[in-house]
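All protein chains but one are shown at their positions in the complex.
Read from first to last, the chains carry the letters A, B and C; within each, the first residue is number 1.
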Amino acid sequence: MSSEFGCKVKISIFGQSHGRAVGVIINGLPAGENIDMDELYRFMARRRPGKNALSTSRSEADLPVFLSGIKDNKTCGTPLCAVIYNSDARSSDYDEFLDKPRPSHADYTAYIKWQGSADMAGGGHFSGRLTAPLCIAGAIASQILKRRGIFVGVHLASVGSVRDNAFPLFPGKELFEAISRKEFPVIDDEKGALMQAVIANAAAASDSVGGIIECAAIGLPAGLGSPMFDGMENKLAAALFGIPAVKGVEFGSGFNGSLLRGSENNDPFCIGTSGSIETAANNSGGILGGITNGMPLILRTAIKPTPSIGLPQQSVSLSRLEPEKLIIKGRHDPCIAHRAVPVVEAVTAAVLLDLFIEEGEI
Amino acid sequence: MSSEFGCKVKISIFGQSHGRAVGVIINGLPAGENIDMDELYRFMARRRPGKNALSTSRSEADLPVFLSGIKDNKTCGTPLCAVIYNSDARSSDYDEFLDKPRPSHADYTAYIKWQGSADMAGGGHFSGRLTAPLCIAGAIASQILKRRGIFVGVHLASVGSVRDNAFPLFPGKELFEAISRKEFPVIDDEKGALMQAVIANAAAASDSVGGIIECAAIGLPAGLGSPMFDGMENKLAAALFGIPAVKGVEFGSGFNGSLLRGSENNDPFCIGTSGSIETAANNSGGILGGITNGMPLILRTAIKPTPSIGLPQQSVSLSRLEPEKLIIKGRHDPCIAHRAVPVVEAVTAAVLLDLFIEEGEI
Amino acid sequence: MSSEFGCKVKISIFGQSHGRAVGVIINGLPAGENIDMDELYRFMARRRPGKNALSTSRSEADLPVFLSGIKDNKTCGTPLCAVIYNSDARSSDYDEFLDKPRPSHADYTAYIKWQGSADMAGGGHFSGRLTAPLCIAGAIASQILKRRGIFVGVHLASVGSVRDNAFPLFPGKELFEAISRKEFPVIDDEKGALMQAVIANAAAASDSVGGIIECAAIGLPAGLGSPMFDGMENKLAAALFGIPAVKGVEFGSGFNGSLLRGSENNDPFCIGTSGSIETAANNSGGILGGITNGMPLILRTAIKPTPSIGLPQQSVSLSRLEPEKLIIKGRHDPCIAHRAVPVVEAVTAAVLLDLFIEEGEI
Partner (left out) sequence: MSSEFGCKVKISIFGQSHGRAVGVIINGLPAGENIDMDELYRFMARRRPGKNALSTSRSEADLPVFLSGIKDNKTCGTPLCAVIYNSDARSSDYDEFLDKPRPSHADYTAYIKWQGSADMAGGGHFSGRLTAPLCIAGAIASQILKRRGIFVGVHLASVGSVRDNAFPLFPGKELFEAISRKEFPVIDDEKGALMQAVIANAAAASDSVGGIIECAAIGLPAGLGSPMFDGMENKLAAALFGIPAVKGVEFGSGFNGSLLRGSENNDPFCIGTSGSIETAANNSGGILGGITNGMPLILRTAIKPTPSIGLPQQSVSLSRLEPEKLIIKGRHDPCIAHRAVPVVEAVTAAVLLDLFIEEGEI
């Protein structure tokens, strides 16, 4: 019943989309860590709406205000609170949905859970806007990890049926950095152009598309995590499903691995160029038994097509229990997968920092 | 760092495969719940090795002994502890792997994490044997849920590229019950026969195959769960990744949903035959915004091919940091996906009971 | 490592005394609960400094701003965040203590824990100012409990050796209400006058005094709590020790009970006037085996004398490891026990609400 994750580093998200502010409290950050505000702003800019023609026109400053936990831009050991005040909110757009829930949004489930008391304007606490404070947390976690040689990278692996290249066996931080600076976060820009065409086509049809995001982390020591329920995969999956629209999480070869034989899916051991133990493939995604093996951590998340589409849809009246046609007006993201890319990085970085600290590495 | 999951109903698993016992403690079970021991034994029998030619020859009684928490076969409110004593253990088979880790097993990550102190005979705490106490917990949770009209069903959705039928839009408890009584847990026995052929072929080639398990839950009230990090998907995924060999979890249309347009993936609302609100499709898998919507809950887990295969593999010597050929002797499951079927049901039932109680429904 | 307590209702406090704001996030509040803002302000006014000559001269509006979680003054089910912006902060007063820690404050332990990175101006995150957001949470919890017939009352049981009357066996909500409206929160105002004289004497001597706070809760159903580590006493004590300056917590006859014989300390059962089961004494403080028995819950907390005193004290230079005389300038509370009275009520109400909801009562 809480919008919180993490054990040693606890991240608690609050806010409704059209309320006074959204924000985050982070408990358990190590003290004395410098926060590079420009780098943090750049991180946040990657998920910002209104960046290009593919995203909603709502524009916001989205600049966080730090209420606690830092002193002279350094963490001071006690809880960090950062808020983003809401400025550009038009709540009345959403009144219609109170009785006529939008398909595949949380309108109906929120109505049932909080019977008339939910504040669902703009999607309320379920809105993609809540990923802005997640990015604050992720940007901070990322900076702390980078200082320890751990880098998280992320790209849009597919939109509809158009696929980007996969990460190579040993992706480098330069690749991560390069993708993060792109307008459209893919490895192969030609594939990116095709993806954008798919999105534009869907938009032209008043429809939407989904995608898959691939995330990698390098520099992690072997030995992080635990067997059974407190392991790497458990914690990452639990947090990643907190990102709106995520409907699947897989590690390494994931669902495709179920199509392989053991002899194909197993990762043979080898001695790497530096003389250390590696594997010649990485179908395990860097995790075995819930514990990192020192290879790059690889995960993918499935992002469903934006449920807000311009086409007429079938809803019901909650008060009259009768079918109702629904038209969602206004502009909406025809795809949110590319905007969710930095969010997946943020959540992954936050979980990795948590486990890194839990193991006593910081 | 703990082999535990759940909030109100906490399930803690202990034991090493070749140690004295494996077992489970369950905190937070409601009091006064009858435990039908025969039904519990039947549940456990579904995952037992040695049931047919497709599984390992190790045979065990696997009958749990209840040390606490029940009185006259009724839960008494305080922690329930059940243990399964180990009888048929041959530890020396595993000595070789201490220095020569098996590819895609946890031998290497356990070695790094606990530097020489791990007890990895038979796979130690990472072994599939640890799913036996999980099934005790699941069988108990399942009985409690059934009394409230909630039923969990599960089938083997695919082995390699052979797919079973998917669950229908509204699966019934009779279907669940029928599958659970089959030797090979599929909906369509012809597909099941093909799957078994795939497994037998792999076995003949000293190789292994993976599969996908689909799970459904019916009778859940709408409104269970929470947005963001404490929701249905988060909790189910976190627990399901605790099952050895699970490398992916998805809900509803999951990864395939990323290929659809919003107009295809959205679930239109309708008024059901009983006059209540339903959706005409279930690509959401019964969950929106982390909260149940009253439709059947649908999830799938990817099970990797058994990493133990008879073919020669490439390992390394941990002490000498040199490549080493590895031959895993003895008989091993050419596929564990069919044996993991009841385990997925067990974990799902346990999580659902936890959330059901958390919402004050019991 | 987190400034948070509670299981179903999680309360997370943030802020440094002289930072931009202090505040609270509450996860898990029931939805649809009206928050009477005037009543909340009255609650908060009870702990406010500058109320009379016995308290520090720092004056603050202390009016909370609600950033999330409410809509039209009603809880909306998702996380509630309330902040109090700091206005009257003079940080340079505290620079001296960075190298010369004040005895029996947290200056030294914070220095060791966060080596130079702590923000200790005004006491930082350890300041009594952090009890203001605690009171926000407590005031909200209190309002929700009152609607269910549960009332929490509190009085200053002693200052130095002057003792107020104890609560009667069955205190009423009218008594709680009456005490809460007093300038000085005691049952017997003559004792209160004596206490104030003790405080004034200490102040005149540039010294300080401590006290004991007694808290009662009525209307609780029997059966709340659990044996061993998740019970009423465990949860209340864990939260109450989070109030700065609390050094002891006891229930019922507490430490004095160790002086009694069993025949004196045991609470004989009887049938109450309403025909229900009661006890003729309440040395158990309403809790047996961690579970409420339906009698009033009674607890006491020991508040140490304010460590900030005007008298010269012995410190050390952290940089030079040499003894140093220390004079704490400015005005300081000669006693904080009376200001902590509503804070004890706040924390108790918050824990009771948590357990009440955990048991499925709301």
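Convention: a contact is a pair of C-beta atoms (placed from the backbone, for glycine too) under 8 Å apart; a residue touches a chain by one contact, two chains touch by 3 or more.
Quantities reported herein were computed from a predicted structural model and do not represent experimental measurements.
Enquirer: Out of C:1, C:37 or C:200, which touches the unshown chain?
Expert: Per the contact definition at the top, the residue touching the missing chain is C:1.
Enquirer: Can you say which of B:37, B:76 or B:205 touches the chain missing from this structure?
Expert: Final answer for the missing-chain contact: B:76.
Enquirer: Pick from C:20, C:48, C:71 or C:105: which residue touches the chain that isn't shown?
Expert: Of the listed residues, the one touching the omitted chain is C:105.
Enquirer: Have a look at B:16, B:131, B:158 or B:282 and name the one touching the chain we're not showing.
Expert: Of the listed residues, the one touching the omitted chain is B:16.
Enquirer: Write the list of subunit B residues that the hidden chain touches.
Expert: 1-4, 8, 10, 12-16, 19-23, 25, 27-28, 31-32, 65-69, 71, 74-81, 83, 110, 113-119, 124-125
Enquirer: I need the residue numbers on subunit A that touch the omitted chain, in ascending order.
Expert: Residues of subunit A in contact with the hidden chain: 7-8, 78, 227, 357-358, 360-362.
Enquirer: List the residues of subunit C that touch the chain left out of this view.
Expert: Counting only subunit C, the missing chain is touched by 1-5, 13, 101, 103-106, 108-110, 112-113, 125-126, 130, 158, 160-161, 202, 205, 207-212, 222-223, 225-231, 233-235, 237-239, 241-242, 244, 246-255, 257-271, 275-277, 279-280, 283-285, 287-294, 300, 302-309, 311, 313-316, 318, 321-323, 337, 358.
Definition applied: only the chains that are shown with their structure count from here on.
Enquirer: Taking each chain's centre as the mean of its CA atoms, which one is most distant from subunit C?
Expert: Most remote chain from subunit C, centroid-wise, comes out as B.
Enquirer: Centre of all protein Cα atoms: which chain's centre is nearest to it?
Expert: A
Enquirer: Taking each chain's centre as its mean C-alpha position, how far apart are subunit A and subunit C in Å?
Expert: The computed centroid separation for subunit A versus subunit C comes out at 39 Å.
Enquirer: Cα centroid separation between subunit A and subunit B, in whole Å?
Expert: Distance between chain centres: 26 Å.
Enquirer: At what distance in angstrom does the C-alpha mean of subunit C lie from that of subunit B?
Expert: 46
Enquirer: Of all the residues in subunit C, which ones touch at least 2 other chains?
Expert: Subunit C, residues with two or more chain partners: 8, 78.
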